[in-house]
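Below you'll find the structure, written out as structure tokens, and then a few comments.
The other protein chains are all here in position, but one chain of the complex has been omitted.
Think of it as A and B in the order they're written, each chain with its own count starting at 1.
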Amino acid sequence: MNYTWNWGIFWELNPEGTGTYLDMLLMGLRWTLATAALAAAIALVFGSIIGVIRTLPHRGLVLAGDAWVEFFRNIPLLVQLFLWYFVLPELLPKAAGTWLKTLPNASFWTGAIGVGLFMSSRVAEQVKAGIRSLPRGQSLAGTALGLTTAQTYRYILLPMAFRIILPPLTSELLNTVKNTSVALTIGLMELTARTRAMQEYSFQVFEAFTAATLIYLALNAALTFLMRRLERAVAVPGYVTGK
Amino acid sequence: MKLFGIAVALLALPGLAAAQDLTGTLKKIKETGTITLGHRESSVPFSYIDNNAKVVGYSMDICGKIVEAVKAELKMDKLDVRLLPVTSSTRIPLIANGTIDLECGSTTNNAERQKQVAYTNTHFLTASAFVSKKAKNLKKIEDLRGKTVVSTAGSTNMKQVVEANAAKNLGMTVLPAKDHAAAFLLVELDRAEAFIMDDILLAGLVASAKDPGLYQLSDEAFSLPEPYGIMLRKDDAPFKALADRTTAALFKSPEGEALYRKWFLSPIPPNGINLNVPLNAMLRKMLEKPTDSADPAAY
Partner (left out) sequence: MFQFDFDIILKTLPYLLKEGMVFTLTLTALAAFGGLVLGTVLALMRLSTLPGLALFATGYVNLMRSLPLVLVIFWFYFLVPYIGQAILRTERPVEVGAFASALITFTLFEAAYFSEIMRAGIQSVPKGQLSAGYALGLTYRQVMSYVVVPQALRNMLPVILTQTIVLFQDTSLVYVISITDFLGAASKVAQRDGRLIEMYIFAAFVYFLISFLASLLVRRLQARTAIIR
């Protein structure tokens, strides 16, 4: 193999003046975590709202919810990020566009919101499926007790639905973390981007990629572990939740 | 059956001997009948895509000469030339892993990169500068303090700018772009205030921009003029010797200067703008005394 290995590269100084190459990768990890956290929050909030809307007995709302899901699900994430980053500011009034473009950390905000909205369509699907999976008797019981629709959702349907869909939500959370790497195309210096930068500065391709792979594996394992604990903690006693 | 096998072996012998003499890239080219050139998409005027989606440029012409020489040296009737687009970030690994045989672009030759790849004779020298919109009135490196700037991921310029940022405490936000066109676009869209790159490439990008009058190059450079070379695989002496011989002969002949004039002193695609970069003493010396030195002081 025509390649000069150098595993000591991680302890050498990076040209950005921010410490070693390892520090550079860890800095990238922090951006990955921050972006994923914001994106996951956006996905959860919008996904829940849209998911609930799609189960309501109101044709217009259901249609709007469906449109949201179809829009965000059927356009590749990369193209969506390009739309938000390159196209949106040009279509806005000039002052608003300039404000957007000169925002500090624009790629972070665009990336997090873009990934969050993309993932919201998947979360919405899960939430809808979760609510649909509950026996009809539950919402009928709510009505019989004199609860309003909002109260039925708040006190009966959602607490159950969210516990049921926690396992698929875990895998959507992991997908959110992985999808933040697409934001490197709009200049976000997250883990994969830093790995690339390390490769470009040091020419140690395989060392850099190996390190990134290990970090992603560890991150995945840690998140899976935490979510499993959460699942156990909130499990409904005696309720078999499929998987 | 056995006899037939021996006969085949005997017949194949002369060819076999010839192939055994060859090593590295030349052997590969002879065996596969193809050579793969890595090219750029927006390194004007070295290697870029013209209006007809064809890859053209000064480096492409030089590579064309090397390909001809390879064909003659290997006595091949037919040699397939494949083109593969590369970026600043992918070119070095792709040379090393055998995906491309020659990189015909605008790659700075430096000592650090020579640990991974080799270069043939220098075909241009350029310093790192920046381009910005005239309206912003940015001329010196100091003017970039606290600004958002962009450079191309994987370029020497990227490294120089992050180093300068750290050393001079400039507090710039440095965005990486996939290629030169994407980086220039960020300046055009006001996403970044300046694009730090080799001055010749910046001149080329401005020339091919929609409205060249909007932009200006900086007065101050980030580096001394550094050599550009066509990149090839490391530790492949016969192939490098052939490339060196071919480029040296080309540069010293009148054709070398003519090629220079074609790309730097005449109108070029896509807009028919003349870059007007005179053949100064340094560049003239480069043509007269071809060298593959990575040391800027050698020129």
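Definition applied: a residue touches a chain if its C-beta (ideal position, glycine included) is under 8 Å from a C-beta of that chain, and two chains touch if they have at least 3 such contacts.
Computed from a prediction, not measured in an experiment: that's the story for all the values here.
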Displayed chains in contact with the omitted chain are A, B
Quick one: say which of A:Ala43, A:Val123, A:Leu166 or A:Val205 touches the chain that got left out.
A:Val205
Need a quick check: the contact residues on chain B for the chain that isn't drawn.
24, 28, 32, 36, 41-42, 49, 53, 82, 84-87, 90, 93-94, 97-99, 178-179, 181-182, 185, 188-189, 210, 270
Residue by residue, what part of chain A touches the chain that was omitted?
1-3, 70-71, 73-80, 82-83, 86-87, 90-91, 174, 178-182, 184-185, 192, 195-196, 205-206, 209, 212-213, 216-217, 220-221
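The rule is simple: only the chains that are shown with their structure count from here on.
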Could you state the distance in Å from the CA-based centre of chain A to that of chain B?
39
Chain A contacts chain B in the complex at 2-4, 15-18, 86, 89-90, 98, 101-102, 104, 106-107, 185, 187, 189, 193, 196-197, 199-201, 203, 205
Looking at the complex, which residues from chain B come into contact with chain A?
88-89, 92-93, 96-98, 112-113, 115-116, 148, 150, 153-154, 158-159, 162-163, 165-167, 173, 175-178, 189-191, 233-235
